[in-house]
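The next block holds one structure in the form of structure tokens; read it before the comments.
Here the complex is missing one protein chain, while the rest keep their positions.
Note that the chains take the letters A, B and C in the order they are written out, and that residue 1 is the start of every chain.
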Amino acid sequence: MSMILEVEKPLLELENKIKELKEVNLTGRVDLSSEIRLLERKAEQLKKSIYENLSAWDRVLIARHSVRPGTLDYIQALFTDFLELHGDRLYADDPAIVGGLARFEGRSCVVVGHQKGKGTKDNLARNFGMPNPEGFRKAGRLMSLAHRFRLPIFTFIDTPGAYPGIEAEERGQYEAIASNIALMTELGSPIVTLVIGEGGSGGALGIAVGDRVLILENSVYSVISPEGCATILWRDASKAEQAASWLGLTSDKLLRLGLVDEVLSEPLGGAHRETENVFATVRGALRRHLGELLLSTPAELVTSRYAKYRRMGVVLEQALTP
Amino acid sequence: MSMILEVEKPLLELENKIKELKEVNLTGRVDLSSEIRLLERKAEQLKKSIYENLSAWDRVLIARHSVRPGTLDYIQALFTDFLELHGDRLYADDPAIVGGLARFEGRSCVVVGHQKGKGTKDNLARNFGMPNPEGFRKAGRLMSLAHRFRLPIFTFIDTPGAYPGIEAEERGQYEAIASNIALMTELGSPIVTLVIGEGGSGGALGIAVGDRVLILENSVYSVISPEGCATILWRDASKAEQAASWLGLTSDKLLRLGLVDEVLSEPLGGAHRETENVFATVRGALRRHLGELLLSTPAELVTSRYAKYRRMGVVLEQALTP
Amino acid sequence: MAGLFDKFRVNRPKVDQSRSDETQRAELPSDLWIKCSDCGNAMYRKVFLDNSKVCDKCGFHHKLTAHERLELLADPGSFEEWDKGLFSGNPLGIEGEYLEKLVSDRKKTGLEDAVLSGKIELTGIPVGIAIMDFHFRGGSMGSVVGEKITRMLERSGDLRFPALVVTSSGGARMQEGMLSLMQMVRTSAAVRRLNDLSVPYFCLLTDPTTAGVAASFAALGDVIVAEPRAIIGFSGARVIEQTIRQKLPPGFQTSEFYQKHGFIDMVVPRSELRATMARLIGMFAQPVLESPA
Partner (left out) sequence: MAGLFDKFRVNRPKVDQSRSDETQRAELPSDLWIKCSDCGNAMYRKVFLDNSKVCDKCGFHHKLTAHERLELLADPGSFEEWDKGLFSGNPLGIEGEYLEKLVSDRKKTGLEDAVLSGKIELTGIPVGIAIMDFHFRGGSMGSVVGEKITRMLERSGDLRFPALVVTSSGGARMQEGMLSLMQMVRTSAAVRRLNDLSVPYFCLLTDPTTAGVAASFAALGDVIVAEPRAIIGFSGARVIEQTIRQKLPPGFQTSEFYQKHGFIDMVVPRSELRATMARLIGMFAQPVLESPA
């Protein structure tokens, strides 16, 4: 995927023009300072108008942006002493989900997240962040470990979805996801989940049953990929843009439906633009939510997690009329 | 494997001779009645002397006898309403271990056992009773089910050992056995184990951690196959006969060391000779042991099972001198 | 996912992919004749129905309606419906045909949504049951389906009734967006609560059971039974074929396939289903009722 989004192009063109003018200005032959100031003000406005009016599809593209920070970036920035643990103790180690022990502000915890690759080779190795059953089973093992030792759990969500492959189906992709979802409803550990990029359907939900589910402003979380949805509805994957707006997959809509607990704002242009800011925002949010959850006993956590998800549904007592 | 053991040959020859004489006798030309009576008495004595003086190796051969009753024979004879359940919910269904729900004297229970094949084709399908990791994991799943619903567990042991194959190793044969052994030490269900044929090392033990471990008189239970032992000790698999006597794998020796709780007697010639008798003996023993175990709570069962195995070891406070 | 009625049929070569509804597919214009969607065999309608919609030639198990399933399984007259009067909303404000389709599916099936729940008796044993009906929006799981299944599981726990879910669904109801996905959590949590109460939970998987339904309560039964040749799995066959760019092997994602791969306890033909389920559930009735955890 290109690192420049369609929606960013006018801005980048303007920024290039400013750069050129500045170079000319430096020669000292003509004074372009006021023109430059004007254009800079215009660029600032354009930036705002672009990023404050992103369509759902723009957000899908930002969420999938190849340099958007991934799970390992957050682990490196926000955690210390990370010890990556491998394997499901059953069949394989799945590199599409990383996990291990680490410390968050000095406290031991378990971290689990989808990991897309950086670059083609890594992306192949990590299967573009699409887990096989082993990934979910590894996550389940690590979260069970957390449960037994009362360690908090952080999960980071960033996947196009569970891998749709023959062998993944043979080894029970559906069972692995189901068991992990069920497991997470039972854990006595506090669970904070953050959707950092793409939240793709069951493959995302398989490690996303948090006590708190946070989402970065430009992340998306969807019951089906816009492309898949468009194929089903209109038999035309190219209508993904339309499907994206239809599916209600943006952070604001998810918040309005009570499906996420908080939206974390991103710098203009997306999380990859000013990563230090993003890390600071995320650190603050994780600290705050974990701090609140630590006031509960394991049994209270399980009870309130049950209640949280129990509420998620829109059920009417009368049939809607078309 | 031939259905006639070496040790049985003199007896079978004698029995054939008696049969011939009887045919001659029927012609009425000579009266051979007293000779026949004499030979019959001799055959009876020979039978006793053969089967009461079986070597360890003879017992290995009887334990492996191709028509010796297997797990499914015991299930059919002693249980009703058998519902075979399949699969480990992870990777595969292993036909080398069968298991399911059934009723023993009207009471619901879980039955699990190794199953060798009857005939070449079935033997290939059942991998000669040598489980892959999935077999142990299926057994573990079914026993966990029993635990959750407080159903008694019966396990039947009859395997040359866990399968030594590349893929079995890849999928964690050692882990599967370890986890099952550990699981069985934790189950709140009463567990009665019966070694019906060959108890081959870890592959047997993987489903044999019973509160009561019973063994049929001519069954064997060994830390390593006699052939494997001979290969290691003398680099000569043909010395298996010698290794068999060395390994202490017969029922009497196991009883003396406290490694089994009871030896169930077999008809002269082995369990395959008078199966109805064997089934009656086994039924009585299972009923008796289960009856005793049902007096304990799940917690008591776990505690006394721990104590039972905790005692299994010969440890001295002074070094032996050669 | 909803709407995908033919998605799970790709590896059944003889299915006419252009038709999207099983019942339609199984019908010839004449009221007297039924054509098997799997092998093309034409049968008298009466024979077909007497045979519980199993093809008398190839044995394919055609989809039952929720009420037909009830009749097949329950002791006559034992059904008491639970949680009537719950209707799907339109939380994403979807325009277009969705609301009309809800209305027409209600009319077609006599159901309020894609699941029917309640209490039955099975050879006298009371059982909490939820039956999904593929004829209602492809059995897709929106909030109402999730709610009714969750309530059934909760009530079965309270009453110590063994619980049974009969699945038939293409997965989530896309038109409810992420709310639909969250039904996987609610239903799975309710299963675990039953487990904690030592109340047995059974799944009967029928054609098809895929995506979000397969990947939640359908996978979590203490014992999992499937009808022959039902399509089961997470990803649809077409999606997999597009991803790996090769044809799927025959028998892929069937009940028999998943039994071999370790995920299905028993594949039971419809003719033996009632007796087998009664025997199975009866196995747990006694100890559970005598000694609740």
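Miscellaneous remarks
FYI, a residue touches a chain if its C-beta (ideal position, glycine included) is under 8 Å from a C-beta of that chain, and two chains touch if they have at least 3 such contacts.
All of these numbers come straight from a predicted model, not from anything done at the bench.
Although it is not drawn, the missing chain touches A, B when the whole complex is taken into account.
Here the missing chain is touched by one residue of B:Leu26, B:Leu295 or B:Leu320, and it is B:Leu320. In the complete assembly, the contact with the undisplayed chain comes from B:Ile181, out of B:Ile181, B:Ile196 or B:Ala271.
Among the residues B:Gly129, B:Gly172 or B:Gly270, only B:Gly172 touches the chain that is left out of the figure. When the missing chain is restored to the complex, the residue among A:Lys22, A:Arg89 or A:Lys239 that touches it is A:Arg89. Think of the hidden chain as still there; on chain B it touches residues 162-166, 168-175, 177-179, 181-182, 185-186, 201-202, 205-206, 209, 221-224, 228-229, 232-233, 246-249, 253-254, 257, 259, 305-306, 309-310, 312-322. Although one chain is not displayed, its contacts with chain A can still be listed: residues 81, 83-93, 101, 103, 107-108, 134, 138, 145, 148-151.
By definition in this document, only the chains that are shown with their structure count from here on.
Chain B and chain C have centres, each the mean of its CA atoms, that are 42 Å apart.
Chain A and chain C have Cα centroids separated by 32 Å.
For chain B, residues that reach two or more other chains under the stated contact definition are 89-91. Among the residues of chain C, those in touch with two or more other chains are 261-263.
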